[in-house]
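A single protein chain has been omitted; all remaining protein chains appear in their positions.
Labels for the chains are A, B, C and D, by order of writing; each one numbers its residues from 1.
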Amino acid sequence: MMVQPVLLIALPLFFAFLLPLISLWSKKVLKYVVMGVMAFNAILAFIVLIEALKAPIFDIIAGFQPPLGIVLMVGPLGAFIALVINVAAFVISLYSATVTKEPLLKYYMLSLLILMGATGMVLTGDLFNLFVFLEVTSIAAYGLASYNKDRKGFEGALKYVIMGSIGSSFVLIGIAIIYAQLRTLNMLDIATRLGEMDPYTKIVAFVSLFLGFGVEAEMFPLNAWVPETYDGAPHPVSAMFASMSAKSGIFALARVIFTIFAFSNYLWFVVIMGILTVFFGEIIAYVQKNIKRMLAYSSIGQMGMIIMGLGIGTVLSVQGAFFQMFSHAMGKALLFIAAGYMIYAAGTDRMDKMKGIGRNPLIGIPLLIGILSIMGMPPFIGFYGKFYILMGGFQQGYYAIIALFLAASIVEVAYYARFIKIAFEKSERKYPAPNIWVYAPLIIFAIIIVLFGIYPKPVMDILSHVAAFLAGGA
Amino acid sequence: MKRIVAAILAILIFIVLALAFVKIPFGNINLSDYHYYNPITDKQTSDSVPQHYLVDGKKDTGSTNIVTAVVVDYRGFDTLGEVTVLFLAATGVGSIMYIFEKEKRRKVRRANAVVETASQLLFGFIVLFGAYIFVHGHLTPGGGFPGGAVIASAFLLLYLAYPRFHAEHKTLNVAESLAGLTFVIAGLLGLLISGSFLYNFLPFGVPTYLFSAGIIPVIYVAVGVKVGSELTGIVDAMMGVRE
Amino acid sequence: MEETGKISRFLYAFIIYTIIWCILIYSPGIDATHYIQEFSVGLIFALIAAALSYRHLSIKGLRNLSPRRIAWAIAYIPVFLWAMIKANLDVAYRVLHPKRPIRPGIVRIRTNLKNPAGKLALANSITLTPGTMTMQIIDDKYYIHWIYVRSEDEVEAGKHIKGNFEKYLEEVFE
Amino acid sequence: MIPYYYLASIALIVIGIYVVIAKKNLIKIIIGLDLMDTGVNLLLIAIGYVKGGTAPIENANYALYVDPIPQALVLTAIVIGVSVMALALSMVIGLYKNIGTLEIDELRRVKE
Partner (left out) sequence: MSIAILILQILGYIFIGIGSFFLLLASIGLLRMPDVYNRMQTATKATTLGALSVLFGVGLLDLAWMPMSIVIALFILLTAPVGASALARASYKHGIKLWKESVVDKYKEEKEEE
């Protein structure tokens, strides 16, 4: 049976509205309901991916042909990213069972809706609809970021709100400019008729949209919110940000660059923003002492690499960028979950107080796998992403950029190695054992990382559709 | 120092945007000058999107108010997102304000007797007027969001007049959930019946009659109830605990 | 002043809301089918609004609708309008007079009205009529800001301020 | 013709940006965000204007209507703006109850 992509959005929404009614009946079942919904959604996403591999799906909403109505435009890449987001959401929802702070009902509603927003951002084929889903994602993220309701949480969330609102204003300005000239909002329609736009106006619209979506994609210069927000949020929420909202943001960026403005003259701008982001993230990550802040800055660096890969703009580098999205979603989620456990076990978030914490093999092995993957070591999935981006850079002859990229990677290796040394040092200290809700997600992520590291062919098959994506397809 | 940087940045942005908008005509446009391209059938059509809405909107949706036709039908998916956003805001505010529930109760003074009596008398009329606005969303200016806001203002009046007034949280939550579910289920029914989400599956009826425009009034009633209860919930959460 | 039953108060609220709805939906050239549709929906909403607010809308319920009260209420309108026009001429005089003839102060008066709606009507009438503004009602005491205080005595001031409003309102509300 | 409606709304937007960057009080920053929102909404409405057009509600006396889409978009944008404001303000309330100040400088000082 044909599964319509809109179900991926409608289902979490339906259950988010249903949860208050369920909680009247029993509060204990909430977390199982959420896990079940997310698992089911992941299965649906898988079916959608299989369908999309045959031919891009256009799911018409409300029965009006585009561009009159809104259409969901699901190509293989979009379906792939949607699957990644849904799988990550499901696994993180297992870890969410360790959250005990009230009001849990609101927590679960927000986490269902952030999934809905992130999926919607990836699937939609309409510019304004993209904005709406961006707002759904970011407002759910604001609520989750301040969920701890302590000083750190509020400060981080407020910073996020301020930057996010500026970003969404820019997105709206971009939409206004485009609409004023073309009187349409459908992405493919815009792309086809882009030539009718005034060239200067076109650049302004592009920069507005780029900066606006850059907030969610953690791009320099509007990414000052990242470390504080990640630091102040509950641990599962940090993992959600890294693997869901950031990924949907970067996919929206890819949409803006390739689907809407399918032009190559200004891609150097994207590359420069990317490399700036990489440096900003990696250098500051090196001097951090707080583990979640370090991971957050490292996350900025990785997102910069993805933006760079998109900007280089060859088939290879864009494949690398998409592979990097996948590996970063899995690896960073794993690391944030591990960090959450370590902060809980060590009673502090300072890395130098965590000696020997990785000597419990059930924590240590996934942790090691995750770090090596993020560092880009073969045979883990992180390797392919970085490798393809580099290859793409060589093809285009961006030698200076490649040198900078490698330097940043070395910095990254250095601070992760330092952390490994601390975590596996011999120590007398005994740490409390984690429970099943911590083991399970760690191990699932580790298995995914190793499996697709050794056997990347399925992913590469999906990514072979990049050429069509670059040509302005779905 | 910061101010100078901010001022320079602001002026720069102003110049960049102003230059972009100098090229865009203000008011001197003819909506039928634009043509659109349908990515599925790969065809160029003769009229533009807004022109199509204005000319064929009544035929396509049965709604006299074209803005409503766009909001609820053509771009109904956006409205679903919008409803979700408001729901998220209410949820987020509820989550943030939760910590203050155990806090020391705030002492409040009684309000003016004149205000108390007047708010009692007005409450019902304001609710009725809100209902009038959202029921007639497809015929006259207005719709679910303004109507819901009017209903919430009736509750706001009660909060002003009786500082100790509390709306029943459970009732608000149930109203909110049921209204949201109505919207999603209307969409899913459309999916079942015609194969596209939010399809307007009810008969359109005669335009300008109240029972027309298919699911638009149904959705607007749901939206109105939802917005009303959510805004009331936000006000209630922000007022904190009083006695 | 005893309270009447719930049903009576509910019906009163329902009737009032239905009348308001009918005025809202009125438009010239409306045809019968259209009107019936609007009216039936209105009945539902009037029921809901009445259920939400009937407890507070009235104390006397249907007895408010007795023809005698309505007649008095209609008779009150011209009295009130005339007082209001006088008030505005008074305002014009005080505002435009170069010497600004004012002698403000807050006085206290008492009323015999007991029904809250009646008290509110009196307070609003006082506010809208010559030179006076209700500031607070406590039980049967009104605190009134008077732009030109003629008397500080409760009874004396009451005569000046209330005029013959109270007589009409007593008939309407008590 | 100078598109002064555009200029006014762009001016609102940049005033908002200035306030957000330069001011040090959280409430003022949020007012700045609201200014930006208002400016953008005005901009959207302005691009939908058609000279001599009337509101797009079926009316026998008029034939020319303004573009209905920007109005629909603004409806959505307003609701989104309101939601963000509500969340931001409740966060400010939370922060104030935690620390007792809304000045960014003092926030930094309290941190040490």
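In this text, contacts are C-beta pairs under 8 Å (C-beta built on N, C-alpha and C of every residue); 3 or more make two chains touch, one makes a residue touch a chain.
This one's a predicted model, so the numbers in the text were calculated from it and none came from an experiment.
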Next item on the list: May I ask you to name the displayed chains that the omitted chain touches in the full complex?
Entry: B, C
Note to self: Going by the contact rule already stated, which one of C:40, C:66 or C:88 would touch the omitted chain in the full complex?
What the structure shows: C:88
Checklist line | Which of B:99, B:115, B:218 or B:238 contacts the chain that the document leaves out | finding: B:115
Next item on the list: Could you list which residues of subunit B touch the chain missing from the display?
Entry: 111-112, 114-115, 118, 121-122, 125
Notebook entry, point to check: Considering the entire assembly, which residues of subunit C contact the chain that has been omitted?
Noted result: 20, 23-24, 26-28, 84-85, 87-88, 91-92, 94-96, 100, 102-108, 120, 123-124, 127-129, 131-136, 138, 141, 143, 145, 147, 149, 152
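Operating definition for what follows: only the chains that are shown with their structure count from here on.
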Next item on the list: Calculate how many whole Å lie between the centre of subunit A and the centre of subunit C, each centre taken as the average of the chain's C-alpha atoms.
Entry: 61
Next item on the list: Could you please state the distance in Å, as a whole number, between where the Cα atoms of subunit C are centred and where those of subunit D are centred?
Entry: 40
Item checked: Separation of mean Cα positions, subunit D and subunit A [Å, integer] -> 28
Margin query: Can you pull out the residues of subunit C that are in contact with at least two other chains?
Written below: none
Margin query: Using the touch definition from the top, which residues of subunit A touch two or more other chains?
Written below: 128, 132, 135, 139, 142-143, 146, 149, 173, 180, 183, 185
Next item on the list: Using the touch definition up top, name the residues of subunit B that touch subunit C in the complex.
Entry: 112-114, 116-118, 120-121, 123-125, 127-129, 131-132, 135, 208-211
Margin query: Could you list, by residue number, the parts of subunit A that touch subunit B in their complex?
Written below: 4, 6-7, 10, 13-14, 16-21, 24, 58-71, 73, 102-103, 106-107, 109-110, 113, 116-117, 120, 125, 128-129, 132-133, 135-136, 139-140, 142-143, 146-147, 149, 173, 177, 180-186, 188-189, 192-193, 198, 200-201, 204-205
Check: For subunit C, which residues count as touching subunit B in their complex?
Finding: 13, 17, 20-21, 24-25, 33-34, 37-38, 41, 45-46, 48-50, 52-54, 56-57, 116-117, 119-120, 123, 134, 136-138
